[in-house]
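Questions regarding the structure given below will be posed in turn.
Note that this complex is displayed minus one protein chain, with the remaining chains in position.
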């Protein structure tokens, strides 16, 4: 085991203690496992709550702060959080203007957030929900329960967070969040498997010299296993897969996302190739974000997410954000 | 090879093209291999130039921008840049107020920056230099050419960059940079070896279940090879090694730095342990930065850097910074 | 300790029961906690082949919490034991299995109402209602390679025996779980594998078999056949 951990069982609370130590601007409740903006609830503002299995950091806890999420609920590694966390988070951040749940489309997340929504609504919270399902890799499968939610989560959280910060009402925040979620598309590639603490080793076998095209953020299989490709070839495969399902030809926001263990040096090189392919396909890129944002523990690889953006989305994207993981304009 | 690259020979220019695509706020000269603030030279401001081998991203190119570096010179992977780059960078950023070279203490970097300094001075640039040598791991060695420069580079670049942004003259910027460089201490631990593109595989053998205490940022060996330790034990070893040589008992700035392939989840857990040990040793922590900032390609592991900070250093640390890799307060 | 009330002191024979009390249900849950703890690594191993390698940890965490809750005090009725356990699973497991198993136990418990003693037939009917709720919540059908493929045959076998033969339920669950190996996943994370999911047992079906084995164990402890 090459893990910087104490024991697999305490990985999540250990990380939350570290977050608490590093980020006095956040309220980190280690016992209830929620990360909350220190100044929540913010009067007059719709609140955003997200969450999901741990292992994808900075998603979601690292996106809590002004201009983005009001609270995040980290589950165990690769395991959806429980409804109690979401209910506690909603209670902590609701100013009376209502709460938007941002949910990645995985059975566990959907079920747990649904239960939480019911409970929170019983307690009088006005709730809306947006489901992120941007991963084009497995739409080919006839038996998939919809597309998986991956990189677009960041776009949804940032853009809806900015709109909420402007004071927009719940319905509009939810509508815009859905617009982003429904128009964004992603495609990921793994160059190595990730290892979960509980497994203590790689989640799947990926011999050196092979890659998994269309991998999921928990190491779920994608479209095909291939012999190693160059960065340029991978960029082309990923961009073309995304463009094929992108429902608009507006200029795009581009996320060139590292899976965790791919050096930033390589990721920037990949970003250059992604831009080259997009230019060849005549897709204008309005903004680019490069880095490790929606990770899969120590998986090597990268994903590309594109979100067609009109003037309003660009304005909201550029709006100030101040979180541990994403920060500009403030 | 599990690398997201085209061919080993073009890794650095490929990455620079990606930086150019992602960061319109920077001028990235791929041919001359320099990354420069778009608005350089900034009138009336001392300019900061740094550089070193690639593979440590976001260091240094990711730290170019208002409040930090004016230019960076990326060398080949783990290879010092050449004097031509530094001379070109100095020429591009010098407003007439002079240039500070921030140099990590490795023979190659020292020699190349020295040559560049001579050349730039011949061209009339007023130059100062600060040598970063914070890594306590190998001071035990009787034959070392001084301590290695690692995480403190970030503190030096941020703090000196803030002072330069305030309009301080070259001598004061250089003095403060040296004060930070001379009082900071680091210690790093590797849980796996890194792989360079040219080697195509791990730089050294580190069997799973062993770790290297005191590793350098190019995978250089440290103090000892040990059987795997818990995050808490590693934190204690690292913090105690640093504290033993820390020349002050002021409150500290703490950098809990990932080597590249260690998941952020684990890094936050490690951060919690570092804070616990510092609390036990009664060292107050004024600020904490957690993340992958001074990396070693795909090495798993982490390092701890502490910098004793008085009120002035804290003010400069908190001052606005706007770079791809570090950003706050603006 | 009580259990099957006709035979007293939890020494049920598993056969012609007149009914089961809260203590019996608590014993079931404890036996499930033991089984899940013992088999956690196997469940995770199965989940790592076709899922995300967390099912063992999920089930262990959930049932340990159930055990602790019962250690604080056993609720008065069979229904409330299962509803408490179900709520605890929902609150501690997460993932897909938390809401699904939580719903299973909560709905089964709710269907049992507030009787202090329930018959085998009542249990069989309630279990079936619980399984319907799981199917509705998760949208899965028989043959989709989920926990349902172990749960449904078990409930059917129990019903077929007039609610008497707990071991038949266990056997049916184990058979159903084993048979998921040949199925292709259509729900949950394993569905992303498509045809590649064939050849691996479904982890949720495996844990469902453990749950049914625990039921048989709770009912048949005296026989030493569990």
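Letters A, B and C name the chains as they come in the text, with residue numbers starting at 1 for each one.
Heads up, the rule we're going with is that contacts are C-beta pairs under 8 Å (C-beta built on N, C-alpha and C of every residue); 3 or more make two chains touch, one makes a residue touch a chain.
For clarity, every value in this text was computed on a predicted model and none was experimentally measured.
**Q** With touch as defined up top, name the shown chains that contact the chain not shown.
**A** In the entire complex, chains touched by the missing one are B.
**Q** Would you mind spotting which of B:63, B:106, B:293 or B:317 touches the chain that isn't drawn?
**A** Of the candidates B:63, B:106, B:293 or B:317, B:106 is in touch with the missing chain.
**Q** Going by the contact rule already stated, which one of B:14, B:134, B:157 or B:220 would touch the omitted chain in the full complex?
**A** B:220
**Q** Out of B:82, B:170 or B:285, which residue would touch the omitted chain in the full complex?
**A** Missing-chain contact among the listed residues: B:82.
**Q** Even though one chain is hidden, which residues of chain B still touch it in the full complex?
**A** 8-9, 53, 75-84, 106-108, 111-112, 114-115, 138, 141, 143-145, 148, 196, 198-199, 203-204, 216, 218-222
Criterion: only the chains that are shown with their structure count from here on.
**Q** Please flag the chain sitting at the greatest distance from chain C, going by CA centroids.
**A** B
**Q** Report the chain closest to the protein's overall CA mean, measuring from each chain's own CA mean.
**A** Of the chains present, the most centrally placed is A.
**Q** Provide the C-alpha centroid distance between chain A and chain C, rounded to the nearest whole angstrom.
**A** 34
**Q** I'd like the Å distance between the centres of chain A and chain B, where a centre is the mean of that chain's Cα atoms.
**A** Those two chain centres are 28 Å apart.
**Q** Which whole number of Å gives the spacing of the CA centres of chain B and chain C?
**A** Once rounded, the distance between the two centres reads 55 Å.
**Q** If you look at chain C, which of its residues touch at least two other chains?
**A** Touching at least two other chains: none.
**Q** What residues in chain B touch two or more of the other chains?
**A** none
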